[in-house]
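Please read the structure below before turning to the comments.
Yeah, one chain of the complex is gone here, protein chain that is, but the others are all in their spots.
Our next item is subunit A:
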Amino acid sequence: MSTVTPESFNEATIGRFDREVAKYPDEQRISAVMACLSIIQQEQGFVSPAAEAALAAYLRVEPIAVHEVTTFYNMYNQRPVGKFKLNVCTNLPCQLRDGQKALHHLEHKLGIAMGETTADGMFTLQQSECLGACADSPVMLVNDRHMCSFMSNEKLDQLVDGLRASEGKS
């Protein structure tokens, strides 16, 4: 970890940060921390300590201020995850409509337990709390940004097989 400066990010990324920072008063740049961290996660797959430090420099705050945010919010990956992070909701409303079953089906299909990543680094499987899509149960969030609704076992198979094929690993 040598260069801890905002320049650790490329121009396009800084441009995305700037757009977020512009939403808040000048002296409140830190308000953009959540959005910037999610941009980092989208681009790098996870939030590394080096990225936290560089973002802190960009936001002009101490690295600990950024680290506190990374650790508080559930969706930030603090270490690398699979290419596709699958979050299946198992909260009560979903549990009543096969949310748990969907999670078990994926455990079986991927050959891993929840919380684990497949050996080829393709999939990480996690159980999650309410995604705010309860009437669509079973629901699954893929890579933080894609909600998949009404995920019957057949659709889960289609999705996993499709993603594998798209990566040339079917």
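Everything below uses one rule, namely that a residue touches a chain if its C-beta (ideal position, glycine included) is under 8 Å from a C-beta of that chain, and two chains touch if they have at least 3 such contacts; residues count from 1.
Just so it is clear, contacts and distances are computed from a predicted model.
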item: Per UniProt record, name of the chain withheld from view ["Bifunctional protein PyrR", "NADH-quinone oxidoreductase subunit F", "Sulfur-oxidizing protein SoxY" or "Thiol reductant ABC exporter subunit CydD"]; value: "NADH-quinone oxidoreductase subunit F"
item: Sole contact to the chain not displayed, among A:I14, A:A35 or A:I112; value: A:A35
item: Selected from A:A50, A:I112 or A:V142 as touching the chain missing from the view; value: A:V142
item: Residues of subunit A (touch criterion as defined above) contacting the omitted chain; value: 23-25, 28, 30-35, 37-38, 59, 65, 68-69, 72-76, 84, 90-97, 128-137, 141-142, 144-151, 155, 158-159, 162-163, 165-167
